[in-house]
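Before we start, here is the structure in question, set down as structure tokens.
The excerpt is restricted to a subset of chains, each kept in its original location.
So that you can tell them apart, the chains are marked A and B in the order they are listed, and the count of residues begins at 1 in each.
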Amino acid sequence: MIKHFLSLSSLSSSEISALLDRSRFFSQNHKNPEQVHHLLRHKIIANVFYEPSTRTRCSFEVAAKRLGVEVVNFVPENSSVKKGETVYDTLRCLESLGVEGIVFRHSDDNVFDQLKDKIKLPLLNAGAGKFEHPSQGLLDLFTLREEFQRLEGLKVAVCGDIKHSRVAGSLMVAAEKFGMEIYLSGPSALLPKSQKAFVREVPFDEALTKVDAVMMLRIQLERHESLELNQESYHRDFGLTPARLAIMKKNAIILHPGPFNRGVEISDELVEHPQSRIFKQMENGVYARMAILEWALNQKR
Amino acid sequence: MIKHFLSLSSLSSSEISALLDRSRFFSQNHKNPEQVHHLLRHKIIANVFYEPSTRTRCSFEVAAKRLGVEVVNFVPENSSVKKGETVYDTLRCLESLGVEGIVFRHSDDNVFDQLKDKIKLPLLNAGAGKFEHPSQGLLDLFTLREEFQRLEGLKVAVCGDIKHSRVAGSLMVAAEKFGMEIYLSGPSALLPKSQKAFVREVPFDEALTKVDAVMMLRIQLERHESLELNQESYHRDFGLTPARLAIMKKNAIILHPGPFNRGVEISDELVEHPQSRIFKQMENGVYARMAILEWALNQKR
């Protein structure tokens, strides 16, 4: 049976740890072609993005090319989608073309339910549905582990539109598997309802004093007009500012999956602050995705 | 003189047979880089698609990459076309850039008439004009020959919007060259007028009882409002259904160039029926296009 990379929840802790170990290997060797270029040489993957994305698509593409993988970009707008083709038929077509994997983004929450048992080559979730964004989850874990040399017992605050965030979804799955504690903050309308034991809803300024890392999420103000949010008041109540950073532990780090809005959820001057790992996360994303591609494409079939 | 791949009608039977033999070689070796990756290594082609296409563009791109060819995607929307550049000048520019071939799709029926003697590098017709779609024609022939070990004497029914189909155009050219018989069915307004001796117009249910293969074509209902067609009545009169499959020979096969509309020209449950070769055609398309690329790019100049 083919293994897809659909969610962190479907992987065991030891599988995730193995991916983190490979991410570390790639962080040390990604620009050494002798070490990595042969690993998946001559394989071909298709990027299939029904929703736009720069960061994730380019990150997978760079990761693929470092490993010797060729990439075919399938752009749904210019395509059979206009002629009414289903997602299944499009993916089945790409499978027929003989590509070795499909990096996939789609807005439908349950798109994989109909696909995962019928598509016979690895699907890699690059942000499908509203529940998980597992490659982002893996790079966040990798960033935390590299920083603190452990995951167990780490405390992470998440602030922003958590209810609609697949990034937060994957982080919470990982927290459960690795014994991390999660503190949720933000406008109460944007917090998810039911919580697990390791997740607490805490006022932002209180959470900040306790955690090892804070994950700021982009607030999509255009979606929340009814909340009467505006950029200024959001920044005042829930933005990460120098004053708020000052109440955090001295070795705590700032995370953000990007793209970020300077001056809204995070102060301009904190984006590249010494405690920020925001661009480091993007860098780590390539290593994590190299590990994911290797795991998915090298499996015995 | 440079040879373009513009139509099956401009190739001899023995040239087509040689391409089919190479398609077979590639069907057996396409994933063996040692056998195929050096064949066109370091060559560069440009994909130039003035009309959208997923299937054909991606198929050519996968075929190219298996052979070691690099692909530059030229997207007319983002380009000099907006500034009024002619097709000739655009292709002449790509020729100046030194690419070794151009895979080309365009809506103009006679676009090649003005281009073929002036462009000095091979043009590969990926669906230009309304007359032929020769790479599809080659993959259809390959699929039939692999199935029946011969082409001569095969009977093929074609059903649907034949008048506007370049797929049907290439099939009829091939039928004449290889001694196949063609049965045409569909709404009479969508059948072409003059016919050659090896082509017969036959009621669909009668044709089905006689043939070795049926090629279903997508019906573009949006184009045919005046015919008062609707999906339901079209499916009843001209759709391939389990009941219709039952009156066919037991070893007859179902073909469709895709993309298809499940429940319109073909019943949902027949798309992946054991007698369907629809996804097999897509697979074979890569092998046929590898053969075409090799033929076009390896010619002595």
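Methods note: a residue touches a chain if its C-beta (ideal position, glycine included) is under 8 Å from a C-beta of that chain, and two chains touch if they have at least 3 such contacts.
None of these values were measured; they are calculated from a predicted model.
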With 2 copies present in place, identify the total for the complete complex.
3
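Here, only the chains that are shown with their structure count from here on.
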Subunit A partner, complex, touching residues on subunit B are 30-31, 33, 37, 49, 52-55, 58-59, 61-62, 65-66, 73, 75, 218, 258-262, 271, 279-280, 282-283, 285-286
Any idea which subunit A residues touch subunit B in the complex?
41-42, 44, 46, 70, 72-74, 77-86, 89-90, 92-99
